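The structure is given below, and queries will be raised subsequently.
Omission of a single protein chain aside, the complex is shown with its protein chains in their original locations.
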Amino acid sequence: MKLVRSGLSWVYVLLIFGFILMPVVSLVVFSFQATNLPVPPFTGPSLRWYEALFADSRMIEALRNSIVVGVVSGFFSRFSCRIRARPLSTPRSTCNQSNRDDPLGGVLPRDWVRPLGDRK
Amino acid sequence: MEHQRRWQGWVLVGPALLVTLALFAAPMVMVVLTSLYRRSGGLTDRTLSFDNYIRLATDSTIHQALWNSIEVVALTVIFSTLIAYPFAYIVAYKVPQKWQALVLLLTVVPFWTSYVVRSYSWLLVLAKNGVINQTLVSWGIIAEPFTMANTRFATVLAFVHFFVMVSTLTIYASLRQIPRNLGLAARDLGASPLSVFLRITLPLSIPGVVVGAFLTFVLAIGDYITPQIVGGGNELVLPQLLMLQVSRMGDFPLAAAMALVLLIIVAAVYAVSAKNLTLERKR
Partner (left out) sequence: MRKTQLTVSLAALSTSAFLLASCAGGSGGSATSSGGASSDAPQELNALVWCDHTDPELLAPFEEANNVTVNVRDYEGTGVALGILEQSQPGDWDVFVVDSVDVPRVAEAGILAPLSKDDFDFDQFFSEVQLPEIHELDGTLYAVPEKFGYNTVAFNGANVDAEKMRDLSFLWDPELAGKIAIYDYYIPVMEFVGLELGIEPQNITVDDLPAIEARLVELKAQSAQVGDVVSTQTALATGEVEVIVGGGEFSTSVLNAENPDLDWILPNQGGIRWQQAIGVLADSEKQELATKFVQYIVSPEGQAALATSSCYWGMPANKNATLTDEQKDILRWDEQSDFIANSYPYYIPDADLDAAMLDVWTRVVVG
(Lines give C-alpha, C1' and ligand atoms only; values in the text may rest on other atoms or scores of the structure.)
Protein backbone atom coordinates (compact mmCIF):
# COMPACT_ATOMS: atom_id res chain seq x y z
CA MET A 1 0.00 0.00 0.00
CA LYS A 2 2.82 2.34 0.94
CA LEU A 3 4.57 1.60 -2.34
CA VAL A 4 1.46 2.40 -4.35
CA ARG A 5 0.95 5.63 -2.46
CA SER A 6 4.58 6.46 -3.01
CA GLY A 7 4.23 5.73 -6.74
CA LEU A 8 1.15 7.92 -7.00
CA SER A 9 3.04 10.75 -5.34
CA TRP A 10 5.81 10.63 -7.91
CA VAL A 11 3.34 10.46 -10.77
CA TYR A 12 1.64 13.55 -9.37
CA VAL A 13 4.94 15.40 -9.01
CA LEU A 14 5.89 14.53 -12.59
CA LEU A 15 2.50 15.69 -13.86
CA ILE A 16 2.87 18.98 -12.04
CA PHE A 17 6.35 19.53 -13.41
CA GLY A 18 5.08 18.69 -16.88
CA PHE A 19 2.32 21.25 -16.50
CA ILE A 20 4.63 23.94 -15.19
CA LEU A 21 7.40 23.40 -17.70
CA MET A 22 5.31 22.80 -20.83
CA PRO A 23 4.99 26.35 -22.14
CA VAL A 24 8.58 27.19 -21.32
CA VAL A 25 9.96 24.10 -23.03
CA SER A 26 7.66 24.72 -25.98
CA LEU A 27 8.98 28.24 -26.21
CA VAL A 28 12.59 27.18 -26.16
CA VAL A 29 12.08 24.42 -28.72
CA PHE A 30 10.19 26.62 -31.16
CA SER A 31 12.72 29.42 -30.84
CA PHE A 32 14.81 27.15 -33.05
CA GLN A 33 12.00 26.76 -35.60
CA ALA A 34 13.15 27.19 -39.18
CA THR A 35 9.83 28.44 -40.58
CA ASN A 36 7.63 31.35 -39.51
CA LEU A 37 5.09 29.70 -37.26
CA PRO A 38 5.82 28.46 -33.72
CA VAL A 39 3.52 25.47 -34.00
CA PRO A 40 4.29 21.82 -34.82
CA PRO A 41 5.77 20.32 -36.91
CA PHE A 42 9.20 21.31 -35.77
CA THR A 43 11.14 22.32 -38.86
CA GLY A 44 14.38 23.29 -37.17
CA PRO A 45 16.86 23.49 -35.69
CA SER A 46 17.73 26.88 -37.03
CA LEU A 47 19.29 29.99 -35.59
CA ARG A 48 17.46 32.36 -37.92
CA TRP A 49 15.38 33.96 -35.20
CA TYR A 50 18.37 34.54 -32.94
CA GLU A 51 20.17 36.11 -35.88
CA ALA A 52 17.15 38.30 -36.62
CA LEU A 53 16.96 39.30 -32.97
CA PHE A 54 20.55 40.40 -32.66
CA ALA A 55 20.51 42.13 -36.03
CA ASP A 56 17.59 44.34 -35.06
CA SER A 57 18.87 47.53 -33.43
CA ARG A 58 15.48 48.30 -31.87
CA MET A 59 15.44 44.91 -30.11
CA ILE A 60 18.93 45.45 -28.75
CA GLU A 61 18.00 48.90 -27.52
CA ALA A 62 14.89 47.47 -25.84
CA LEU A 63 17.00 44.74 -24.24
CA ARG A 64 19.44 47.33 -22.94
CA ASN A 65 16.55 49.40 -21.51
CA SER A 66 15.12 46.31 -19.79
CA ILE A 67 18.46 45.54 -18.16
CA VAL A 68 18.89 49.14 -16.98
CA VAL A 69 15.37 49.23 -15.53
CA GLY A 70 15.89 45.86 -13.84
CA VAL A 71 19.25 46.73 -12.31
CA VAL A 72 18.20 50.17 -11.08
CA SER A 73 14.92 48.97 -9.57
CA GLY A 74 16.69 46.04 -7.94
CA PHE A 75 19.33 48.41 -6.55
CA PHE A 76 16.67 50.80 -5.34
CA SER A 77 14.46 48.16 -3.77
CA ARG A 78 17.43 46.61 -1.96
CA PHE A 79 18.20 49.94 -0.29
CA SER A 80 14.55 50.67 0.12
CA CYS A 81 14.34 47.42 2.07
CA ARG A 82 17.28 48.46 4.23
CA ILE A 83 15.96 51.89 5.07
CA ARG A 84 12.53 50.55 5.87
CA ALA A 85 13.88 47.77 8.03
CA ARG A 86 16.18 49.94 10.11
CA PRO A 87 13.49 51.89 11.98
CA LEU A 88 11.72 48.67 12.92
CA SER A 89 14.78 47.86 15.02
CA THR A 90 14.46 44.13 15.37
CA PRO A 91 17.44 42.24 16.74
CA ARG A 92 18.05 40.94 13.22
CA SER A 93 16.91 43.31 10.49
CA THR A 94 14.60 41.71 7.97
CA CYS A 95 16.99 42.36 5.12
CA ASN A 96 19.80 40.51 6.85
CA GLN A 97 17.74 37.57 7.95
CA SER A 98 19.58 34.47 6.98
CA ASN A 99 17.99 31.86 4.76
CA ARG A 100 18.11 29.42 7.61
CA ASP A 101 15.14 31.18 9.10
CA ASP A 102 13.31 31.60 5.83
CA PRO A 103 10.77 28.77 5.56
CA LEU A 104 11.05 28.92 1.80
CA GLY A 105 14.82 28.76 1.74
CA GLY A 106 15.19 32.11 0.02
CA VAL A 107 13.22 31.09 -3.03
CA LEU A 108 10.74 33.96 -2.96
CA PRO A 109 11.54 37.64 -2.42
CA ARG A 110 11.80 38.25 1.29
CA ASP A 111 9.23 41.05 1.30
CA TRP A 112 6.68 38.73 -0.25
CA VAL A 113 7.31 36.13 2.39
CA ARG A 114 7.08 38.45 5.40
CA PRO A 115 3.38 37.82 6.06
CA LEU A 116 4.22 34.14 6.31
CA GLY A 117 6.12 34.69 9.54
CA ASP A 118 9.34 33.01 10.50
CA ARG A 119 10.15 29.47 11.33
CA LYS A 120 10.51 29.13 15.08
CA MET B 1 19.26 61.81 25.00
CA GLU B 2 15.56 61.11 24.42
CA HIS B 3 15.36 64.11 22.11
CA GLN B 4 18.32 62.86 20.10
CA ARG B 5 16.81 59.38 19.78
CA ARG B 6 13.55 60.79 18.52
CA TRP B 7 15.41 62.95 15.99
CA GLN B 8 17.39 59.90 14.90
CA GLY B 9 14.15 58.04 14.52
CA TRP B 10 12.77 60.68 12.17
CA VAL B 11 15.95 60.75 10.11
CA LEU B 12 15.82 57.00 9.75
CA VAL B 13 12.15 56.89 8.87
CA GLY B 14 12.27 60.09 6.79
CA PRO B 15 13.54 58.78 3.46
CA ALA B 16 11.24 55.77 3.63
CA LEU B 17 8.30 57.99 4.50
CA LEU B 18 9.05 60.35 1.63
CA VAL B 19 9.33 57.44 -0.77
CA THR B 20 6.03 56.02 0.43
CA LEU B 21 4.32 59.41 0.19
CA ALA B 22 5.68 60.21 -3.25
CA LEU B 23 5.27 56.83 -4.85
CA PHE B 24 2.17 55.55 -3.14
CA ALA B 25 0.07 58.09 -1.27
CA ALA B 26 0.28 60.91 -3.82
CA PRO B 27 -0.72 58.74 -6.81
CA MET B 28 -3.60 57.28 -4.77
CA VAL B 29 -4.87 60.77 -4.04
CA MET B 30 -4.62 61.57 -7.78
CA VAL B 31 -6.59 58.44 -8.66
CA VAL B 32 -9.35 59.32 -6.20
CA LEU B 33 -9.49 62.90 -7.49
CA THR B 34 -9.50 61.77 -11.11
CA SER B 35 -12.39 59.41 -10.42
CA LEU B 36 -14.45 62.44 -9.42
CA TYR B 37 -13.81 64.26 -12.72
CA ARG B 38 -15.76 63.61 -15.91
CA ARG B 39 -14.89 63.09 -19.54
CA SER B 40 -16.96 65.25 -21.85
CA GLY B 41 -16.44 66.37 -25.40
CA GLY B 42 -13.04 64.75 -25.59
CA LEU B 43 -11.58 66.67 -22.66
CA THR B 44 -11.47 66.12 -18.92
CA ASP B 45 -14.00 68.22 -17.06
CA ARG B 46 -12.53 68.94 -13.65
CA THR B 47 -15.75 69.71 -11.79
CA LEU B 48 -16.15 67.19 -9.00
CA SER B 49 -19.09 64.83 -9.32
CA PHE B 50 -20.10 61.26 -8.60
CA ASP B 51 -21.19 60.62 -12.21
CA ASN B 52 -18.68 57.84 -12.70
CA TYR B 53 -19.80 56.02 -9.58
CA ILE B 54 -23.43 56.35 -10.60
CA ARG B 55 -22.47 54.86 -13.95
CA LEU B 56 -20.64 52.00 -12.22
CA ALA B 57 -23.73 51.28 -10.16
CA THR B 58 -26.13 51.30 -13.09
CA ASP B 59 -24.26 50.10 -16.19
CA SER B 60 -24.97 46.43 -16.83
CA THR B 61 -21.94 46.04 -19.12
CA ILE B 62 -19.66 47.03 -16.26
CA HIS B 63 -21.49 44.63 -13.93
CA GLN B 64 -21.02 41.85 -16.47
CA ALA B 65 -17.29 42.58 -16.69
CA LEU B 66 -17.01 42.61 -12.90
CA TRP B 67 -18.91 39.34 -12.68
CA ASN B 68 -16.61 37.81 -15.32
CA SER B 69 -13.64 38.90 -13.21
CA ILE B 70 -15.01 37.36 -10.04
CA GLU B 71 -15.90 34.08 -11.73
CA VAL B 72 -12.52 33.72 -13.41
CA VAL B 73 -10.62 34.59 -10.24
CA ALA B 74 -12.75 32.28 -8.10
CA LEU B 75 -12.06 29.38 -10.46
CA THR B 76 -8.37 30.27 -10.41
CA VAL B 77 -8.20 30.32 -6.61
CA ILE B 78 -10.07 27.03 -6.27
CA PHE B 79 -8.05 25.13 -8.86
CA SER B 80 -4.71 26.58 -7.82
CA THR B 81 -5.33 25.54 -4.23
CA LEU B 82 -6.63 22.07 -5.11
CA ILE B 83 -3.65 21.38 -7.38
CA ALA B 84 -1.03 23.00 -5.18
CA TYR B 85 -1.99 21.37 -1.87
CA PRO B 86 -1.12 17.76 -2.75
CA PHE B 87 2.05 18.95 -4.45
CA ALA B 88 3.14 20.98 -1.42
CA TYR B 89 2.26 18.05 0.86
CA ILE B 90 4.37 15.66 -1.20
CA VAL B 91 7.32 18.05 -1.25
CA ALA B 92 7.06 18.75 2.49
CA TYR B 93 6.62 15.15 3.67
CA LYS B 94 7.67 12.75 0.93
CA VAL B 95 10.65 14.40 -0.69
CA PRO B 96 13.89 13.95 1.27
CA GLN B 97 14.87 17.05 3.21
CA LYS B 98 18.01 17.80 1.20
CA TRP B 99 16.12 17.82 -2.12
CA GLN B 100 13.23 19.97 -1.04
CA ALA B 101 14.82 23.36 -1.83
CA LEU B 102 15.88 22.09 -5.24
CA VAL B 103 12.41 20.83 -6.07
CA LEU B 104 10.93 24.16 -5.06
CA LEU B 105 13.52 25.97 -7.11
CA LEU B 106 12.66 23.87 -10.17
CA THR B 107 9.04 24.77 -9.59
CA VAL B 108 9.84 28.46 -9.53
CA VAL B 109 12.50 28.74 -12.25
CA PRO B 110 10.03 28.79 -15.18
CA PHE B 111 8.52 31.92 -13.70
CA TRP B 112 11.71 33.82 -14.20
CA THR B 113 10.73 34.13 -17.87
CA SER B 114 8.71 37.16 -18.96
CA TYR B 115 5.04 37.05 -17.97
CA VAL B 116 3.91 38.30 -21.37
CA VAL B 117 5.99 35.74 -23.21
CA ARG B 118 4.69 32.94 -20.98
CA SER B 119 1.12 33.92 -21.78
CA TYR B 120 1.85 33.89 -25.50
CA SER B 121 3.44 30.44 -25.18
CA TRP B 122 0.23 29.14 -23.62
CA LEU B 123 -1.68 30.54 -26.57
CA LEU B 124 0.49 28.56 -28.92
CA VAL B 125 0.49 25.39 -26.82
CA LEU B 126 -3.32 25.48 -26.71
CA ALA B 127 -3.80 26.44 -30.39
CA LYS B 128 -5.78 24.18 -32.70
CA ASN B 129 -2.51 23.26 -34.39
CA GLY B 130 -0.54 23.53 -31.20
CA VAL B 131 1.46 20.97 -29.28
CA ILE B 132 -1.40 19.52 -27.23
CA ASN B 133 -3.90 19.10 -30.04
CA GLN B 134 -1.39 17.69 -32.49
CA THR B 135 -0.12 15.20 -29.90
CA LEU B 136 -3.63 14.03 -29.01
CA VAL B 137 -4.59 13.68 -32.68
CA SER B 138 -1.44 11.78 -33.61
CA TRP B 139 -1.97 9.40 -30.68
CA GLY B 140 -5.52 8.78 -31.90
CA ILE B 141 -7.10 10.04 -28.67
CA ILE B 142 -9.20 12.61 -30.51
CA ALA B 143 -10.24 12.77 -34.14
CA GLU B 144 -10.32 16.55 -34.59
CA PRO B 145 -8.44 19.25 -32.72
CA PHE B 146 -10.63 21.00 -30.19
CA THR B 147 -10.71 24.64 -29.21
CA MET B 148 -8.81 25.54 -26.08
CA ALA B 149 -7.22 28.88 -26.85
CA ASN B 150 -9.18 32.12 -26.68
CA THR B 151 -11.59 30.80 -24.09
CA ARG B 152 -12.21 31.23 -20.39
CA PHE B 153 -10.55 27.83 -19.98
CA ALA B 154 -7.33 29.25 -21.43
CA THR B 155 -7.43 32.26 -19.12
CA VAL B 156 -8.01 30.16 -16.03
CA LEU B 157 -5.35 27.66 -17.12
CA ALA B 158 -2.74 30.36 -17.65
CA PHE B 159 -3.60 31.91 -14.27
CA VAL B 160 -3.52 28.54 -12.49
CA HIS B 161 -0.15 27.86 -14.11
CA PHE B 162 1.30 30.86 -12.32
CA PHE B 163 -0.60 30.70 -9.06
CA VAL B 164 0.01 27.01 -8.41
CA MET B 165 3.58 28.10 -7.80
CA VAL B 166 2.54 30.78 -5.32
CA SER B 167 0.14 28.53 -3.44
CA THR B 168 2.61 25.64 -3.38
CA LEU B 169 5.16 27.84 -1.67
CA THR B 170 2.81 29.24 0.93
CA ILE B 171 1.22 25.88 1.74
CA TYR B 172 4.67 24.28 1.92
CA ALA B 173 5.82 26.96 4.35
CA SER B 174 2.78 26.33 6.48
CA LEU B 175 3.20 22.55 6.45
CA ARG B 176 6.86 22.79 7.40
CA GLN B 177 5.94 24.69 10.52
CA ILE B 178 3.75 21.94 11.90
CA PRO B 179 5.80 20.17 14.59
CA ARG B 180 6.33 16.55 13.60
CA ASN B 181 5.79 15.34 17.12
CA LEU B 182 2.11 16.28 16.95
CA GLY B 183 1.52 13.72 14.23
CA LEU B 184 3.74 11.16 15.94
CA ALA B 185 1.89 11.59 19.22
CA ALA B 186 -1.45 11.13 17.48
CA ARG B 187 -0.25 7.96 15.75
CA ASP B 188 1.00 6.67 19.11
CA LEU B 189 -2.48 7.20 20.49
CA GLY B 190 -4.01 5.15 17.69
CA ALA B 191 -5.01 7.66 15.07
CA SER B 192 -4.96 6.53 11.43
CA PRO B 193 -2.86 8.45 8.89
CA LEU B 194 -6.03 9.84 7.38
CA SER B 195 -7.19 11.00 10.78
CA VAL B 196 -3.85 12.67 11.43
CA PHE B 197 -4.17 14.50 8.16
CA LEU B 198 -7.77 15.62 8.60
CA ARG B 199 -7.55 16.60 12.24
CA ILE B 200 -4.00 17.89 12.63
CA THR B 201 -2.21 18.62 9.36
CA LEU B 202 -5.04 20.15 7.37
CA PRO B 203 -6.34 22.53 10.07
CA LEU B 204 -2.83 23.71 10.92
CA SER B 205 -2.01 24.34 7.26
CA ILE B 206 -5.05 26.55 6.69
CA PRO B 207 -3.04 29.76 7.16
CA GLY B 208 -0.80 28.74 4.25
CA VAL B 209 -3.86 28.00 2.13
CA VAL B 210 -5.41 31.35 3.02
CA VAL B 211 -2.22 33.31 2.32
CA GLY B 212 -1.82 31.58 -1.06
CA ALA B 213 -5.48 32.11 -1.92
CA PHE B 214 -5.30 35.75 -0.89
CA LEU B 215 -2.17 36.42 -2.96
CA THR B 216 -3.78 34.63 -5.89
CA PHE B 217 -6.96 36.67 -5.57
CA VAL B 218 -5.20 40.01 -5.28
CA LEU B 219 -2.84 39.42 -8.17
CA ALA B 220 -5.39 37.82 -10.48
CA ILE B 221 -8.26 40.24 -10.07
CA GLY B 222 -6.18 43.16 -11.31
CA ASP B 223 -4.48 41.27 -14.09
CA TYR B 224 -4.98 42.53 -17.60
CA ILE B 225 -2.24 40.80 -19.56
CA THR B 226 -3.29 37.16 -19.28
CA PRO B 227 -6.98 37.58 -20.19
CA GLN B 228 -5.99 39.93 -23.01
CA ILE B 229 -3.53 37.51 -24.55
CA VAL B 230 -5.13 34.10 -24.07
CA GLY B 231 -8.77 35.05 -23.54
CA GLY B 232 -9.32 36.04 -27.16
CA GLY B 233 -11.43 39.06 -26.30
CA ASN B 234 -14.44 36.78 -25.93
CA GLU B 235 -15.48 37.88 -22.51
CA LEU B 236 -13.85 40.88 -20.94
CA VAL B 237 -12.85 41.10 -17.32
CA LEU B 238 -12.92 44.40 -15.47
CA PRO B 239 -9.23 45.30 -15.99
CA GLN B 240 -9.74 44.90 -19.73
CA LEU B 241 -12.80 47.14 -19.66
CA LEU B 242 -10.72 49.61 -17.67
CA MET B 243 -7.99 49.56 -20.32
CA LEU B 244 -10.65 50.11 -22.98
CA GLN B 245 -11.65 53.31 -21.21
CA VAL B 246 -8.05 54.45 -21.15
CA SER B 247 -6.85 53.45 -24.59
CA ARG B 248 -9.92 53.81 -26.75
CA MET B 249 -11.97 56.46 -25.07
CA GLY B 250 -9.37 58.41 -23.16
CA ASP B 251 -11.84 58.30 -20.28
CA PHE B 252 -9.39 58.43 -17.36
CA PRO B 253 -12.02 59.46 -14.79
CA LEU B 254 -14.16 56.38 -15.38
CA ALA B 255 -11.06 54.19 -15.45
CA ALA B 256 -9.96 55.68 -12.11
CA ALA B 257 -13.36 54.90 -10.61
CA MET B 258 -13.12 51.30 -11.84
CA ALA B 259 -9.64 51.03 -10.34
CA LEU B 260 -10.97 52.17 -6.98
CA VAL B 261 -13.74 49.56 -7.14
CA LEU B 262 -11.09 46.88 -7.62
CA LEU B 263 -9.15 48.31 -4.69
CA ILE B 264 -12.23 48.21 -2.47
CA ILE B 265 -12.89 44.60 -3.41
CA VAL B 266 -9.33 43.66 -2.53
CA ALA B 267 -9.58 45.55 0.76
CA ALA B 268 -12.81 43.72 1.60
CA VAL B 269 -11.23 40.35 0.90
CA TYR B 270 -8.27 41.34 3.04
CA ALA B 271 -10.55 42.32 5.91
CA VAL B 272 -12.27 38.96 5.77
CA SER B 273 -9.05 36.93 5.66
CA ALA B 274 -6.82 39.17 7.80
CA LYS B 275 -7.15 36.94 10.83
CA ASN B 276 -5.57 34.07 8.93
CA LEU B 277 -2.97 36.04 7.01
CA THR B 278 -0.01 34.96 9.02
CA LEU B 279 1.89 31.74 9.26
CA GLU B 280 3.11 32.43 12.77
CA ARG B 281 1.88 29.60 14.86
CA LYS B 282 -0.72 30.76 17.32
CA ARG B 283 0.24 29.63 20.78
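The letters A and B name the chains in turn, as written, and every chain counts its residues from 1.
Methods note: contacts are C-beta pairs under 8 Å (C-beta built on N, C-alpha and C of every residue); 3 or more make two chains touch, one makes a residue touch a chain.
From a predicted model like this one, the values you see are computed outputs, not experimental measurements.
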| task | Sort by label and list the shown chains the missing chain touches. | result | A, B
| remark: Among the options B:Leu12, B:Ile78 or B:Val137, the absent chain makes contact with B:Leu12
| Of B:Val95, B:Leu244 or B:Val269, the one touching the omitted chain in the full complex | B:Leu244
| field | On chain A, residues whose C-beta touches the chain left out of the figure | value | 35-37, 39, 57-58, 61, 65, 68-69, 72, 75-76, 79-80, 82-83, 86
| said: To test your reading of the contact rule: which positions on chain B touch the chain that is missing from view? | reply: 8, 11-12, 14-16, 19, 41-42, 61, 64-65, 68, 124, 127-130, 147, 149-150, 229, 232-236, 241, 244, 247-250
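Rule of thumb we're sticking to: only the chains that are shown with their structure count from here on.
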| query | Hey, how far is the Cα centre of chain A from the one of chain B, in Å? | reply | 17
| field | Contact footprint of chain B on chain A as seen in their complex | value | 6, 9, 12-13, 16-17, 19-24, 26-27, 30, 38-41, 80, 83-84, 86-87, 103-105, 107-108, 113, 115-120
| said: Under the stated contact criterion, what part of chain B meets chain A in this complex? | reply: 9, 12-13, 15-16, 19, 83, 86-87, 90-91, 94-95, 100-101, 103-108, 110, 113, 117-118, 121-122, 124-125, 127, 129-131, 134, 161, 164-165, 169-170, 172-174, 176-177, 208, 211, 277-281
